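Only a part of the assembly is drawn; its chains keep their places, and the rest are absent.
Chains here go by letter, A and B, matching the order in which they are written, and residues are numbered from 1 within each.
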Amino acid sequence: MKSLTEHLWFETPHRRDYLNITDTVEKLVRKSGVQEGLCLVNAMHITASVFVNDDERGLHADFERWLEKLAPEKPHSAYDHNRTGEDNADAHLKRTIMGREVVVAVTDGKLDLGPWEQIFYGEFDGMRKKRVLVKIIGE
Amino acid sequence: MKSLTEHLWFETPHRRDYLNITDTVEKLVRKSGVQEGLCLVNAMHITASVFVNDDERGLHADFERWLEKLAPEKPHSAYDHNRTGEDNADAHLKRTIMGREVVVAVTDGKLDLGPWEQIFYGEFDGMRKKRVLVKIIGE
């Protein structure tokens, strides 16, 4: 069995951002030498997400509005978590909706993605350094 | 290490449908010959879901009403994504709630599911051909 472990670092310019990381993950799959296996990609921070969806700007604007409706950032005082000195309780909830991780099949040495599937890093409490873990196992 | 990769094709008669695919996945586990491992089942389209829940018709009606409340289909003009000529922005959001994938343990050559756990294909923009990926790895 082969395995590869890598960390990707991000520091986004805004509180919330969506970054397409598909090419970066694809390069790591090649580097791993795995032909058949699984690739786990997960946020290592609990106010960020890794998810698969479409690389379409309008959809990302829809996500932004929708997540603000389901889990509004303000008022910060609406959340018990923010009494700890944080202001990011909403980011914990938004990331819960979007998901912590994706597991993608590796087939013939490549990410086995559908035609529109792209892997995104979803940041909900940015402007600080944060990590994503990529773990690939297989043969 | 053994592995198996298969695609399941669906073309549902309605825009939204829930199909129990547990038996199909179970057969693929047997076909793979894997005794101990992991089975990934994921939608390859970003307006569909694979999830685990109960095979109970009332619950599925509840899902339908609930998802329409959290991410209504109409008005189509409420979503930026629909300016691209699509009308399926709501399907991207509904699938986000329901999840892209499940990972199920394979133990003693079988899906290691709890008593009521069933694997579903959740379609949110149907009446077209779409695929699910099943990837099984292990020994």
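One rule holds for everything that comes next: contacts are C-beta pairs under 8 Å (C-beta built on N, C-alpha and C of every residue); 3 or more make two chains touch, one makes a residue touch a chain.
Remember, predicted model here, so these are calculated numbers, not experimental data.
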Homomeric complex, total chain copies (2 given) = 3
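Going forward, only the chains that are shown with their structure count from here on.
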If you average the CA atoms of subunit A and of subunit B, how far apart do the two points sit, in angstrom?
-> 20
Once bound in the complex, which stretches of subunit B touch subunit A?
-> 1, 3, 5, 38, 40, 42-46, 70-71, 79-84, 89, 92-93, 96-97, 99-101, 103, 131, 133, 135, 137
Please give the residue numbers of subunit A that touch subunit B in the complex, ascending.
-> 1, 36-38, 51-54, 56-59, 61-63, 66, 70, 97-99, 102-105, 107, 112-117, 137-139
